[in-house]
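This report refers to the structure that appears directly beneath it.
Of the protein chains in this complex, one is absent; all others appear in place.
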Amino acid sequence: MKKYLKIIWIFSKVNLQNQMAYRPSFFLAVLGKATRMLILILLFRVIYFNTPLLAGWEYKDVFLLAITYLTVESTILTTFHRNLSYYLPDLLKKGDFDFLLTKPLNPLFYSSFRIIDLMDLTSSSLVIFLWYYYFTHYASAFSFLSFILYLILLGFGLIFLFSLLVIFASSAFWTINATGLGRFFEDIIRTGRFPTDVFKGAFSFLFLYVFPIATIATVPSKAFLGTTNWPYYVYLVVFTFILTLISKKVWNYALKHYSSASS
Amino acid sequence: MKKYLAVAKATWQEYLTYRTNLFLEVIGGFVAQLVIIAVWFSIFRDLKTEIVAGYSLPEMITYLLGAGIINSFILIASQGDEINDDINRGKLSGFLVKPLSVPFYWLSRDLCRRALTFILGMGEYLVIILILSNYFIPPFSLANFFMFCLAVLLGGILHFFLFYIFSIIAFWMDQTWGPRFVIRVIMSIATGSLIPLSLFPANWQLVFNLLPFKFMAYFPLQIYLGKVSVSEIILGFSALLVWISALIGISVWIWEKGLKKYSAYGN
C-alpha cells in the first residue's frame, strides 16, 4: 500500500514538472477547465431563469447536484480517466506496454494512474470554492449520517465508473485506435450532470438500473438532501460488485490476449 | 482545384479507417443532446404551459435536434490539432516543397472530416427525428431553409479559420492547444447549441452578440425556425461575412509572418 502511494506521489510530481514546462498552456488549461465548470453552473442558472423547478429540483438542490458531478468529474479526470482512455492506447501503439508487464507492479494500477493530471487538480480548487459557496449560501441543515451515506454512495459511483472504463479500455488491446471510446465515455458521463428524474419511463429505468448513470450525482445528492432509497442502494452495491468482477475478468482476458497475440 | 479534390479524396479514405472513432465521437455528442431534450420535455411537462421564453415545445425540440446536426458539422471538427502537429513536428517542410497551398491543403482536409462527421450525425439524428416526428417542425420556408444551409456552411468556415489562426501560432509556441481549449469551452455555451441564447439574461445576450460563436448554431437555427426578420437576416449575414473576411485577413498575415520565421530558423 505504502509503495503504491509513494508511486502515485512520484507520478503527480513528475507530471507537474512536465506540464509546468509549457507554462502558458498550463495556465490557459487551468483557466479553461475552471470556466468549463462554471459553465455548468451557468447553464443551470439560465434554465432556472426560465423555470422555478426542474423535475422537482429547486435551484439550490441542483447546485448541490452540479458540484457533486463536478467533484466526481475532477476526481476521475485527475486520476484514471485519461490514463485508461487515451494514454493506454498510446502505450499499446508504441509497444511500451511491454515494459509495464515486466515490472513488479500491478499492470492495471500502472496503466490507470501513470499520469496524474495536475492541471485538473489545480482547477479542482474551484470545486472546493463551490462547496464553500454551497454551504454558506444554499445548504440547509443536514445530518452527519446523511453526509456519510453521501460519501459512500460517491465511492460506489467512482467504482462504477472505474470498472466501466476498464472494460472500455480493454478494447484497446484489440483495436489500437481506441481513443474514440474515451470521448464517448466522457459524453456518457456528462449525462450524469442533470437529475435523472427528468427521464421518464424506459429511459428512467435505463439510467437507474441498466446503466446507472444516476449513481454519479443524482443518487448521492438525494441522500445528502435526506431522501434515501435503501432497496435501490442494495441493488447498486450488487450491481457495482458484479460490474467490478466483470471488468477484472475482461482486463485479465485482454492481458492474456496481448501476451498471446502481440508481436 | 483538382489537386485539392485529390487531397480530399485521400483524406476521406484516411478518415474512413478511423470511422469507428468518429462514429463514437458523433454518437457521444448525440447522447448528450438527447439528455438536453429530455430536460426540456421535463420542464414543459412541469410548467404545464405552451410557451417557455418564446419557444413552444416543438420549436425547442427542433432547435435542439437542429443544433445537434449542426454540431456534427461544426463542433466535432479536428480543431486544429493536426495543423499544430504538422508545424511542430516539422512535417510542414515536406508540404512546403510541393506545388500546393498548404492552408488550402488543410482546409480541404478539414472540410472532408466535417463532411464525414456530418453524414454520421445526420444518420443518427434522422432516426430520432422520425421517432419525435410529432415534435419536429419543417423549415419556416424553402428560402429560409436555403439560407439556413448557407449559414451553417459559412459557420463551418468561420470555425475553421478561427481554429486555424490559433493553430498556426504554433510557429511561435511549443503547444497551442491551451488557447484552443479555452475557445472550445466558451464555444460550448456561446454557440447556443445547448440552450437558445435568447433564454439568457439580457446582459449575457449582449456579450454573445458581440462574439462570432452565435453563427455556429444559434443564428442558422433562428433562420430555420423563422424567428428572425428579413432585416435581421441581412444584418446577420453581413456580420458573418465581416467576421470571416477579418479572420481570413488575420490568418493570411499570421501565416506569412510565421512562414518567414519557420524558414529563417527551421524547425
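Observations
Chains here go by letter, A and B, matching the order in which they are written, and residues are numbered from 1 within each.
Criterion: contacts are C-beta pairs under 8 Å (C-beta built on N, C-alpha and C of every residue); 3 or more make two chains touch, one makes a residue touch a chain.
Everything below uses one rule, namely that contacts and distances are computed from a predicted model.
Of "ABC transporter", "Na+/H+ antiporter subunit A", "Rod shape-determining protein MreD" or "Spore gernimation protein", only "ABC transporter" is the UniProt protein name of the chain excluded from the display. Judged over the whole assembly, touch between the missing chain and the shown ones holds for A. Screening A:99, A:147 or A:241 for touch with the missing chain picks out A:99. Where subunit A meets the chain that is not shown, the touching residues are 3, 6-7, 10-11, 14, 17-18, 21, 94-96, 98-99, 101-105, 256, 259-263.
Keep in mind that, in the parts below, only the chains that are shown with their structure count from here on.
Subunit A and subunit B have Cα centroids lying 28 Å from one another. Those residues of subunit B whose C-beta lies close enough to touch subunit A in the complex are 18, 20-25, 27-29, 31-32, 35, 38-39, 41-43, 46-47, 52-53, 173-179, 181-182, 184-186, 188-189, 194-195, 199-201, 204.
Contact residues of subunit A toward subunit B in the complex are 22, 24-29, 31-33, 35-36, 39, 42-43, 46-47, 49-51, 53-56, 175, 177-181, 183-188, 190-191, 194, 197-200, 203.
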